[in-house]
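Missing here: one protein chain of the complex. Every other protein chain is in place.
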Amino acid sequence: MTQTMVILMSGIVGFLAVAALAIALGRSGAATRIVYGASSGISLVLLAVVVARIVNGSPAISFMTLPLGLPWIGAHFRLDALATFFLIVVNLGGAGASLYGLGYGQHETAPHRVLPFYPAFLAGMNLVVLADDAFTFLLSWEFMSLMSWALVMTHHREQNNRRAGYVYLVMASFGTLALLLAFGLLSGADGHYSFEAIRAGVHAPPVAAFVLALMLLGAGSKAGIVPLHVWLPLAHPAAPSHVSALMSGVMTKVAVYGFIRVIFDLLGDPAWWASVIVLLLGGTTAVLGVLYALMQHDLKRLLAYHTVENIGIIFIGLGLALAFNANGMSVAAALALTAALFHVLNHSLFKSLLFFGAGAVLSATGERDMDKLGGLIHRMPYTSFAFLVGCVAISALPPLNGFVSEWLTFQAVLQSPELPQWSLKIIVPAVGGLLALSAALAAACFVKAFGITFLGRPRTPAAQHAQDVDPFSLAAMFTFAALCFAAGVLPGFVIDGLSPVTLSLLAERMPVQANAAWLSIVPIAESRSSYSGLLVFVFIALAASLAAYFIHRFASRALRRGPAWGCGFAEATPMAQYTAGSFAQPIRHVFATLIFCAREEVDMPAPGETRPARFIAYLRDTIWDGLYAPVAVAVSYVADRLNVLQFLTIRRYLSLVFLALVTLLLVLTIWS
Amino acid sequence: MNFLPFDPVAAVLIVPVGGAALLALVPGYRASARLNIVISLTTFLSAVSLFVVDRPVPGTYMLVDDLNIVFIVLNTFVGFTTSIFSGSYIAHELETGRLTTTNLRFYHAMYQIMMFGMNLAFVSGNIGLMWVAVELATLTTVVMVGMYRTHEALEAAWKYFILGSVGIAFALFGTILVYMAARPVLGEGQDAMVWTNLIAKASAFDPALLNVAFVFLLLGYGTKVGLAPLHAWLPDAHAEGPTPISAVLSGLLLNVALYAVLRFKMLLAANPDAITPGPLMVTMGLVSLIFAAFMLYRRRDIKRLFAYSSIEHMGIIVFAFGMGGALANFAGLLHMVMHSLTKSAIFYAVGHIAQAKGTQKIADIRGLTVTHPALGWGLVIGVVAIAGMPPFGVFMSEFLVVTSTFARQPVLAILLVFGLLVAFGALLLRVTDLAFGEPQGNTARAEASYVPMYVHFALVLIAGIYLPPPLVAWFQHVAGLLG
Amino acid sequence: MITDFIVQGTQMLLVLLLAPLLTGFIRKVKARLLRHRGASVLQPYRDLARLMRKEVVLAENASWLFRITPYLIFAATWVATALIPTFATGLLYSSTADLIAIVALLGSARFFLALAGMDIGTSFGGIGSSREVLIASLAEPAMLLVVFTLALTAGSTQLSTIATFMASPEVGLRVSLGMALGALIIVAIAENARIPVDNPATHLELTMVHEAMVLEYSGRHLAMIEFAASLKLLLYTSLIACIFVPWGLAVAGAGPAAYVVGTITYIAKLATAGVLLAFFETATAKMRVFRVPDFLGASLMLGLLGTLLLFVSRSL
Partner (left out) sequence: MSRLVIDIAHMLAGSLVLISFMMLYQDRLFALINIFALHAVVLTLSVTWQAYIQHAPHLYVTAAIALVFKAIIIPVALHRIIQRLGIHRDIETAVGIGLTMLAGMALVALSIVLMLRVTSDADPIAREDLAFALSVILLGLLVMVTRRNAVSQVIGFMSLENGLVLAATGAKGMPLVVEISVAFSILIAFIVVGVFLFRIRERFDTVDVAALDEYRGERQ
């Protein structure tokens, strides 16, 4: 066990201590500041430790074993390249969210329901990443779910939140049970639960197949793969915004970690067809996720659904990595995996940023419904700027970071011709198409999100009198915005930072980027493709400022404010502006008619009638109706049938006993 | 070296009996409640002393070994905590006039007799004696279930009584058969009923006879374990009796019966030609688990809800032992301990909740975490723990059962997991209604004793993260014997 | 090095100079086809100059975003255009962005334009933006599929490489490339808001898309946007030109003579493209907004087929 491990562990213990402290402090006013202050402090320390590891490029793996958990195995912890990377993601998010919480937490109505669970949640996520035996892993995993559930239940008086919590925890334990089974397969009947043992063991193809399926169920349900995503848009918005940020931005990534750890590290190399499943799932998830998001008018729910899309993109990357790896194309595999991990980092950055923004809007206006907002860009300039950065980043637009990871994914897709399998040759480009589609729709989605919420004129007094939020929240948002920018302009360093991971998992890495000309990134060779976020940024900045300069210098700079022109129509009421629904109407018309059975109903009163005209748009969540509702129905049917047994007469119960006896005796007679 | 002035085993038995006699005489519930606590504490301490002194040599009647030492201590411990809980519970019952002081004398005396019966069942090294002890414990609980004399209570008691008696009969027949099997080998008389001899010579017994015997014993004692379809008495008995009794029923009596089943399973395991009881137990376990899981959805009475959850967990445990193997058996033993600690704690919470709200109807109880935080969160913790969520002990046992099963019998494991998920869904649904949402009903502060509940939770929490080595060693040894 | 720099510079200026000219040229041809005399080819320059000199009338509730957007759009489009080999390949900064990045750059421009359309909060802006994103959500994937086809053929997404590859004899005639061309043309029409998707000339509220978004712009802002629009048109024409008719492209480092030749051929290509577009536009009628998805869907299909047929033709 090394010093690093000791620091990490003590950090985690620190989190738990803070949780205990929070319980002790109860509802006292200082609690909020103390808890979030401490949490952000600890997260920063942990972050520093792991970042230092990367910077020093120390490849050494640190272990630690504690006499806890399963007695005859003990609790194993291990810090390798993969864990290091995900620890960065976790603690970066943790630090940001805690910083944000310092300000946002002041608006919390029930702090005593948040503070104890928040640090414990962080501890849980850190533990999952560090765990090195099945028991510790699952324990931390489920603990993480449990704590986040408690956080989702913070505002438990609203029926929807209770429902969200219920669906969430049931799905979570469904996932955990799937993981249990997976590890049961991996570790065998006599319980070799430590990851070393699992790594050492050889896993027959059928076993590998089952494990993959179970991991897709287990990790997938936590990450939010369609159709296991249903809990996500319910639970994430229900929690306080900084927790939503953690759940969406970080916890889903922990799920991705679990998938990578098992499939890439423990399982060895699965067969190529495994990648087909992952790819198709990823593609569908990406597109459906963003379509769902487009249909929303609740800002936080939109963001939550959009997380589903990004998970899809990540899984596309992972699927590609699997495909290439199975065919020994380790260079391409490294590229794909790097793309996926890069997107993991990016998404954790901008999704947290966006949830912070949504939280700021919520605390400033008390509204999550975009149709009741608008014009906030005037009232909350800083928030809206940060949010805009987030939107550009998540819409995969250069020169910000979202684009880089999607670009890398595309580059990986373009390696498909070398694949020997025909099905892959066909599927990979098709999935690439899906990826492109989802990227375009994402841009549409965030034009809508930003446009409806921040632009135009305020639709309600609440939006009209909003004030920009406290410095802590702003600090958190701007830090993350800056990080998005940095990762987008200097992607080379991130890629190099990821090389140890790919090296450890695939024994291959992308070419060193740091010394590429103009800090551009070159996946394979410059003749094939290259991209320089820095130059693109510089050029755009130069061109824009040049244009502006010349025009202001040599042409006119005069400016007059006047009423909006609007083809001469005087705008009646702000409510007459385009709403979330109307903005999405064309896309709904084109895409959702099939997928969500979208219907529109126009009720136009005859001339002379005084009643108002109505336009109603119906949407059905086909996945819920088709998959989950039937299950609920079935369960309650069986429950009703069986419930009769509660109301039998004693004689009937006796006859049950009698029958049991006779059957057993019969069995015995036949048996022996 | 035995430096104690007394023989712990004898103490564990004599103290409750003497206590019962004493309590029968003491008037005034305060005194008797305190006395009850003191007696239980003494019993517990003398049981604990079993850890320090070296174990008595197995005799004709008494036996202390790796298997039962843990359960004796657990039994007396829960008996002790329950007596504390019962103290504050009874006080409230007197106020509301559901019980009279005369009832209480009887109640406390019975309580100690029941403890005696259960302790005896654990320490007895003789199948006949064990039978007597289990039945004694059962009959006393029957009487206590009927305590409130309401229609429901009497009806529950009657049902319990009839079904219990049939169970008794089966168990006895099974015992006789075992004796018949042993007699040719061990000769007539007591020797043929002593555990140590039985186990030692089991390989020479007539296997076929053992099989029949086991069927009867499984059904006989299984009736008390509450395995479906023999479970019918359990929910009503839990729901209608005084809550301390519900706690003891779920926490201890089920364990006693299960302990008996385990003993006889050992016997069969020691005989190579006898049927492996695995399949029978696995089937009954799964049936109980899944059946109870579905039953949970339609429960309207909070105590009945957790009674069904007890059936569910007994199912899991029996399943684990049925699977056999070092891991599964270990898990089963661990699960027994964890379940009795957690479930009794839950009943403590439920008892106070029912008193505070003045109802047992789930529909009338809402938002407990708002009105009664300690009780509400206690309930949440309890449900979370019993549902097998980390970091509580049940998680470890369920982890071991599921993982070790799936590698051997995938289909069974999937059924098991299915049952667990269904049950979890139901429990979570209920606890969400109970503990969260707009508060409903009486919001007056409850004067309750939270200590026992939270002590139990603390223990379960610790066990979920760290198990003391000696315990592990004993369990592993027993797991080996269980085959 | 220096020469490279100069070449890159001239390229950037060249596109700036040629863009309005192309627009004007197309208008002229269309007018001719309709038997009007039509405005001079240089009219767009005059318009731009006039707009730049005019004062800006800004709606009361226009935000800072509304004011910086025109410059951003212009810059993004310009940079994108500057990266396309017009008369010579292997430009100095061609490593900055490959084809995918160029598409994405245009995407950013559109993103901000759509936002600007919603900034004032007029219904027209809303109509414009929502329709624009709909069109984009179909056009972009189609475009990327075209890119796939090309990249998989040429083994690169780097335009210079693609162009040189396409110029090389080994290309031959391929079904998939034909499909890609078809898809690309459809995308180009949609992206540049030309008939039948949109009508650059109309201000008939219910049909317009691009014009609806920029409705609130005036003066220099409008100038920037118009300029960007014509740059975009130039971009797509030269893109098609340099990929599908790569002949005459000067190779990097070749002597000035080659550059001159390249430039002349380039202008010739533009002219032909312009004439063709004009013909097409006069020949067809504007379609309903909700027919547009089918139109673009066709290009999406073409793109996908192109990609898939690629393997078939490969395997043959």
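Order of writing sets the chain letters: A, B and C. Residues in each chain are counted from 1.
FYI, a residue touches a chain if its C-beta (ideal position, glycine included) is under 8 Å from a C-beta of that chain, and two chains touch if they have at least 3 such contacts.
Because the structure is predicted, anything quoted here is derived from the model rather than measured.
Peer 1: Name every displayed chain that the left-out chain is in contact with.
Peer 2: Even though it is not drawn, that chain still touches A, B.
Peer 1: Can you tell me which of B:94, B:180, B:199 or B:461 touches the chain that was removed from the display?
Peer 2: B:180
Peer 1: Can you tell me which of B:128, B:278, B:315 or B:393 touches the chain that was removed from the display?
Peer 2: B:128
Peer 1: Which residue from A:61, A:503, A:516 or A:668 sits in contact with the chain not drawn here?
Peer 2: For the chain that is not drawn, the touching residue is A:668.
Peer 1: Just the residue numbers, please: which parts of chain A touch the chain that's not shown?
Peer 2: 646-651, 654-655, 657-658, 661-662, 665-666, 668-669, 672
Peer 1: Which residue numbers on chain B touch the omitted chain?
Peer 2: 128, 132, 135, 139, 149, 151-152, 154-156, 158-159, 161-162, 165-166, 168-169, 172-173, 176-177, 179-180, 183-184, 187-190, 192-193, 206, 208-209, 212, 235-236, 239-240, 299-301, 304, 361
The rule is short, and it goes like this: only the chains that are shown with their structure count from here on.
Peer 1: Think of each chain as a node with edges to the chains it touches; is that a line, ring, star, complete or other?
Peer 2: Looks like a simple chain-to-chain line, open at both ends.
Peer 1: What chain sits nearest the middle when you go by CA atom centres?
Peer 2: A
Peer 1: Farthest from chain C in C-alpha centre terms, which chain would that be?
Peer 2: B
Peer 1: Take the average of all CA coordinates in chain A, do the same for chain B, and state the distance between these two points in whole angstrom.
Peer 2: The answer is 44 Å.
Peer 1: Counting only Cα atoms for the centres, state how far chain A is from chain C in Å.
Peer 2: 35
Peer 1: Report, in whole Å, the distance between the mean C-alpha point of chain B and the mean C-alpha point of chain C.
Peer 2: Distance between chain centres: 78 Å.
Peer 1: Please list all residues of chain C that touch 2 or more other chains.
Peer 2: In chain C, nothing touches at least two other chains.
Peer 1: State the interface residues of chain A toward chain B in the complex, per the touch definition above.
Peer 2: 67-72, 134-135, 138-140, 142-143, 146, 153, 156-157, 159, 162, 165-166, 169-170, 173-174, 177, 180-181, 183-185, 187-191, 193, 635-636, 638-640, 642-643, 645-646, 648, 650, 653-654, 656-657, 659-661, 664-665, 667-668, 671-672
Peer 1: What residues on chain B touch chain A, complex-wise?
Peer 2: So the residues of chain B in touch with chain A come to 158-159, 162-163, 166, 170, 208, 211-212, 215-216, 218-219, 223, 229-230, 232-233, 235, 275, 280, 291, 294-295, 297-298, 325-327, 367, 369, 384, 387, 389-391, 395-396, 398-400, 402-408, 413-414, 417, 420-422, 424-425, 428-429, 432, 436-438, 464-467, 469, 472, 476.
Peer 1: In the complex of these two chains, what residues of chain C are touching chain A?
Peer 2: Spelled out, the residues of chain C in touch with chain A are 49, 52-65, 68, 71-72, 74-76, 78-79, 82, 93, 95-98, 100-101, 104-105, 107-108, 110-111, 114-115, 118-127, 129-131, 133-134, 136-141, 144-145, 148, 151-152, 155-158, 161, 203, 205, 215-216, 219-220, 223-224, 289-290, 293, 300, 303-304, 307-308, 311, 314.
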